[in-house]
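For this depiction, one protein chain was excluded, whereas all remaining protein chains were kept in their positions.
Read from first to last, the chains carry the letters A and B; within each, the first residue is number 1.
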Amino acid sequence: MPPTDAPHVLRLRGLTKRFGPVLANDSIDLDLRRGEILALLGENGAGKTTLMNMLFGHYLPDSGAIEVADGADGALRALPLGRPQAALRAGVGMVHQHFTLALNLSALDNILLGAEPLFALRRRTGAARRKIDAIMARTGLNVDLDAPVGRLTVGERQRVEILKALYRDARILVLDEPTAVLTPQEADGLFQTLGAMAREGLSVIFISHKLREVLAFSHRIAVLRHGRKVGEMRTDEADLPAIARMMVGQDVESPPRPPMTPGEPVLELREVTLAGAGGRAGLRGASLRVHAREIVGVAGVSGNGQAALAALVSGLAAPEKGELLLRGAAPARFDPAAMIAAGVGRIPEDRHHDGVVGSMTLAENLIIERLDDPAVSRAGFLRRGRIRAEAERACAAYDVRGQGPDGAARLLSGGNMQKLILARVFERAPDLILANQPTRGLDLGAANEVARRLLEARARGAGVLLISEDLDEILALSDRVVVMHEGRLTEAPARDRAQIGLMMAGRGAEEAA
Amino acid sequence: MELLDILTNANFWAAAVRIATPLIFGVLGALICERAGVLNLGIEGIFTAGAMAGWMAVWLGASLWGGVLAAALTGAAFGLIHATLTVPMGLSQHVSGLGVTMLATSAAYFAYRTALPDVSSPPRITPFQPMDVPLLSDIPLLGPALFQQTALTWLAFAMTALVWWALARTPLGVALRAAGDNPDAVDAQGLSVYGLRMGAVTAGSALMGVGGAFLTMSAFDAFFFGMVNGRGWICIALVIFASWRPGKALLGALLFGAFDAFQVRLQTAYGGQVPGQLFLMAPYLLSILALVLAARRAEYPRALLVPWFKGQR
Partner (left out) sequence: MIRVEPRTPSRALAAAVPVLSAAAALALAAIPLALAGADLAEAYALMAKGVFGSRFALSETLTRATPLILTGLAAALAFRARLWNIGGEGQLYLGALAAAAVGSGAVSGPSWLLIPLVLAAGAAAGAAGMAGPAWLKIRFGADEVVTTLLMNFVVILFVQMMLEGPMQDPMGMGWPQSAPVLDEATLPRLAERTRLHAGLPIALALVVAAHVALSRTVWGLKIRAVGENAAAARHAGIPVGRTLMSAALVSGALAGLAGAGEVAGLKGYLTADLSPGYGYAGIVAAMLAGLSPLGVAASAAYIAAVFVGADSMSRALGVSNYLADLVVALSLLSVLVGGFFARNRLVAVRAGKAGEGA
């Protein structure tokens, strides 16, 4: 039951935050009651995280006020802004999307960090341990307190994050995209725990862009778009299409996916084994086939070997065992240049890290994969005129909006940077396209543009290997779905969300059916 | 001279510990900085400035411990410059560190030359004397090696234990290590990343200053140009070799000291037949070798060299 008459514990008034020319939050008001679960819904870039970072003191608002019921009397009092310490003292805890944990410390040290007097000569961990044990017993959020956090699984790390807040007696818990790293089943478990804690009086705000979980687990929904609050409603009175429209601003139709007959295999993995980098899962006897005129989606919770699969197909790693065939032939070498030469186009997961060289111009970034092409260079000298002319054309064709071909790539927005990479990849008409999280962080318009280009490439005769954490995206685009779990790939017999969810958690296809 | 003769010679071990002492201070200082996420290439210059300041203070009439304090404060002052440039301003730790080394070295030389414009032989002070601990110093080998050293060597051992204890067992040490691994974690728990990092760099640099002072106040009794001679850079290599652990840092410095003392004895023995420079090169080449061996398995503090700005996540 949503608590409609419980006292207010939090009141945000007129919060505004500007980053340079971007108005990230525009005069936002928000209220929260004791024991209430509020979902903050919005697209990427809508300003949800900025709002919560102001509440927690990471950002200083340009204007506005925050009031928190920070004492036993339940009265709302102004919260000093821009100070995490003040927020923590007032009972506000935050679980960030990118966990704020020191991996070289134990879970216990992470929980106690900042909670004990900094200049104490001795640490008194006995009482702290007892308190944490009691919280774990009450909530079921169990972790090994003495293990270095670097050795814990992602789910366990999230528990440490929540314990950090609860240890400091948080009465308001903010979670930023808490389910992004969990299987659907783990996510359900988390929300059940949060529900139980809310019944005991904890107030929860969770940030999400997933309508399904918002509708299932919140009491109230606030929708943000372009930095403004565009709607607020009780969840039991909410209407799905209306919220979706509110969130996006208009009706956006995803591009149609006409049926096609797959052709010859363009990519084949045969029992490939490959160690993961940095302690992450690698591939363990993974087999896969992608045909021409086909999009194969790889579903799975991140960290199950997706990185190793992408590294393999990108040419950044070689198989330890097993074979990789491109159009039936092994590549000359396992390096990016050989893969590019063999007709593989790669859209990397992390645009900023792997996709572009930020300080170089758009024109230079467009040709960086084909420096030896006679159209690009002659006798070691760059053909600057031609490069620039081609860049102008490509930027126009792919609608890359920035400061023109001579502007630095780092000045592009996320969507435009992705379009730049699309231009680089698709201009070469590759046989196989590796699209790794191609729409992450993009607004719906840019995401649809990516989808349209992938479908276009499929129609032209390319095969697409789509790796995504977003099951909805995979179901919308893929002809076939394979599920990745602990380095293995299993074909999903049907495009069934529940069944794929169970397979993501490690059940076999028959078991999950 | 036989290898065995060298290794069983008490003077050899005493020399090894003596050579190791400034390195212990330097490695501990660099380790504190790096554990908090800041590489401090100012070390070479801070050694020089510490050596000069400590010596100068005593020469001007301060007590020996007053000289040590002067060296520590000088080190801390240059450390603060590096900390300001690299922590809140987030500038390149490499370039800032080299700049601090250039500044501290030239400031020390300039001050020395200004104070003593025309001296042909450097003036001397009465340095720290070896403390002969009764009974203990009579233990064969170990006795002279450990119990005929000056107070500064004992201070170095004590600092090793102190730094170990502080990093492992105190809330401050835990926070410092967190700042070098994930500053966002420190910030999210309401602690000041800037404060921790600046404090670590300043404190670590103070230790480096004391390491320099050992050269002019214990190992020798005067200040020479070029007397630091790369010891600072060797410390930077030793930190990696020691995997950022105080105990291993002590061990690494002692091993290095033993090797250097060994090299000196070989030089005396074979100096006539082989150019002396070949022996003098050995410590530098050994440091490079140690670095190469350690590099593959080195687990750098994750946030080392990465600037962090409040409110940008």
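Criterion: a contact is a pair of C-beta atoms (placed from the backbone, for glycine too) under 8 Å apart; a residue touches a chain by one contact, two chains touch by 3 or more.
Computed from a predicted structure; not experimentally measured.
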Chains in view that touch the one left out, judged over the entire complex: A, B
Among A:Val22, A:Ala120, A:Leu371 or A:Ala429, residue touching the chain not depicted: A:Leu371
Listed residues A:Gly358, A:Gly404, A:Gly461 or A:Pro493, member touching the removed chain: A:Gly358
Touching residues (missing chain, whole complex) on chain A: 16, 20, 60-67, 77-83, 86, 314-316, 335-337, 339-340, 346, 348, 353-360, 364, 368-369, 371-372, 376-377, 380-382, 384
Residues from chain B at the interface with the omitted partner, ascending: 41, 44, 81, 85, 88-92, 94-96, 98-100, 102-103, 105-107, 109-110, 113-114, 117, 229-230, 233-234, 236-237, 240, 275, 277-278, 280-281, 284-285, 287-288, 291-292, 295-296, 298, 309-311
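Basically, only the chains that are shown with their structure count from here on.
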Residues of chain B touching chain A in the complex: 169-172, 174-175, 177-178, 181-182, 184-191, 301-302, 311, 313
Contact set on chain A toward chain B in their complex: 53, 56, 58-60, 82-85, 87-88, 94, 96, 98, 100-105, 109-110, 112-123, 164
